[in-house]
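The structure follows.
Only one protein chain is missing from this complex, and each of the others stays in its spot.
By letter and in written order, the chains are A and B; residue numbering begins at 1 in each of them.
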Amino acid sequence: MTTAVDAATVAGTRKRSFLQRNPVLRRLIRHKAFVVGAGLFLIISLVAILADFIAPSDPSRMAVRFRFRPPSAEHWFGTDNLGRSQLSRIVYGARLSLAIGLAVVIMNAVFGVALGAASGYFKRLDNILMRVTDALMAFPPVLLALGIAAALGPSSLTAAIALAAVYIPRTARIVRASVLVVRELEFVQAAMAMGAGNLRILRKHVLPNCMAPLIVQLTFVFAFAVVTEATLSFLGLGSPPPTPTWGNMIAEGRQYIRDAAWITLIPGLALAVTVLSLNLLGDGLRDVLDPRLKISQD
Amino acid sequence: MGRYIVARLIQSIPVLILVSVISFGIMKLVPGDPAILIGGPTATPAELDVIRANLGLDQPFHVQIWKFYIGLVQGDLGTSLLLGKPVLQATIERIPVSLSIAFYSMVLTLFFGIACGVVAALNRNSWADQGAMVFALLGVSIPNFWLGLMFIILFSVHLGWLPTGGYVPWQESFGGWFATATMPAVSLALLQIGLLARITRSTMLEVLKQDYIRTARAKGLPEFVVIGKHAFKNVMIPVITVIGIIFSVLLSGSLVIESVFSVPGVGSLLGSAVLRRDYPMIQGGLLLVAWSLLMLNILVDVLYAYFDPRVRYDHGS
Partner (left out) sequence: MASTPPLLSVRGLRIEFGTDQGPATAVDDLSFDLRAGEVLGIVGESGSGKSVTALSIMGLLPTPPGRVVAGEILFEDSDLLKKSRTDMRKIRGGAISMIFQEPMTSLNPVFTIGDQLTEAVRWHERVGMAAARGRAIEMLHKVGISSPERRLEDYPHQLSGGMRQRVMIAMALSCGPKLLLADEPTTALDVTIQAQILDLLRQLQEEFRMAVIIITHNLGVVAEFADRVLVMYAGRTVEHASVEGVFDRPSHPYTEGLLSSIPDIEADVLRLTAIPGTLPNPHELPPGCRFQPRCTYARDECAAGPPPLVPVAQSHLAACIRHTGYRRGAAAPPAMAGVR
């Protein structure tokens, strides 16, 4: 018995000392906004992952008898115009929202880093790439996403591609800025002089140095992606119904706004809470990882 | 100053051209035959041929892009499939509507954003400061189209104060304009106010630490002159740079907000163009909006030069 207790205590102290030894983690845990954001986001992610177990019913099962039921003990979030459970639709909507957000973030990380690094390294490429990002950034984000999504046709995949295309130039600029700083550092100059390959320098020096702003940027990209995806599907350019997305739920609820406001209200709240959690997360990460950045660009 | 403006205009030419290439290119992303998408499944081969001919799709790519630029130089952006009108004309007709709302919400944003930021900075860590920060956070988290719908539920459905949508030009009736434009303008502005307040606050805190503020106080100037004159003009320099961004976000938002409130502006025009696959309209709309924003950015730079003499003299002479 005693040995088991000892083992637990030892494990406990080791855990604590790990936290103490890692100043970034310790400051993050002290950052209230970060903790709240991380907690909320964790819950939302769990809901999205476990949608099959949490949803009380199939999100597209219609029940005419139960149309327009306001939120109650039986139907937590009420039912919509077709008698579908709003709770189930919100839960599955979370899965889609987060999946698209994640896809956009991954595409941003891959292409943003690749383009940013290439731009920072090769002067000739830099000029062209930066003019192209200037041009892409001249479009309002939502309008550009709309245009691309309209050209590609409405679906979740095209929404994700459109959103990635909007934010990749912004991510690339951040990586490029880091590369430009890092390549002037003496030890990097030394590594280059000794003939270290570009890829090796990128991996060993540039990436670790731009990790902090990149992580912060990607958190905000996630938040933007979730809002903008909802906007696209609100306008009819996301996944078409009957697939439940928060955006198309709000769009459908609009017609019944006089008598069944909850159909519009609840998906919007879900959306706002998700985006809020990501923004809190991003603010916390920015404060701790990269105090120089005060306010992110749009 | 004049030379500075010309220099900025010349610098912007490559980006203007690239923007037009992108606008043209996006519409080439359409998978398959756009004519079938436009005509629908019931269209006869003859009808499809007419659509293709109208859009120039029957011609090789280099001819298409050549014609696009020839048209552009002549001010011809194609004809809207939906309205049967030239794209440029259809857009210009609706610009006053969108501009009146964008301007209204810009005024709201600037006034309340800067005021909240200054008050928050002067009363650091007070409830006003905390409130402004919470507001800013909510501002970037709440989607504006949903906020617009919530306004409709509250102010139109429950309180009955304002109409649910529509638009009355201010030339016809200012009261009518005010009643219809307020909810769209406020739902656009509310989210930007927090953001601007946050930027104003941090800038103000930075400026108040500067030596020239101490000098102004040492001169025995009243505090309202120290803040309102010496600090304010310096605070405005970074704030002006974000005005361009804010306007772009407002414009972007008006796209959706106009649909929510059934306002017949450029936003709802593009919204319906997107849904009905009116490709010339989308292409022209993208181009026009991006170009106007670029021009706006130049205007912002000029304003910047007005507020910061250092910029003016570096580039001007």
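In this text, a contact is a pair of C-beta atoms (placed from the backbone, for glycine too) under 8 Å apart; a residue touches a chain by one contact, two chains touch by 3 or more.
These numbers come from a predicted model, not from an experiment.
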Shown chains touched by the chain that is not drawn here: B
Absent-chain contact - pick from B:115, B:225, B:275 or B:296: B:225
Residues of subunit B in contact with the chain not shown: 210-212, 214-222, 225, 229-230, 233-234, 237, 307-310, 313
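The definition used in the following text is that only the chains that are shown with their structure count from here on.
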Geometric centre distance via CA averages, subunit B-subunit A, whole Å: 24
Contacting residues of subunit A [partner subunit B, same complex]: 131-132, 134-136, 138-144, 146-153, 223, 227, 230-231, 234-237, 250, 254, 257-258, 261, 264-265, 268, 271-272, 275-276, 279-280, 283, 294-295, 297-298
Subunit B - residues contacting subunit A, complex: 14-15, 18-19, 21-23, 26-31, 37, 137-138, 140-143, 145-146, 149-150, 152-153, 157, 195, 198-199, 202, 245, 248-249, 251-253, 255-256, 259-260, 270-271, 274-275, 277, 279, 282, 285-286, 289-290, 293-294
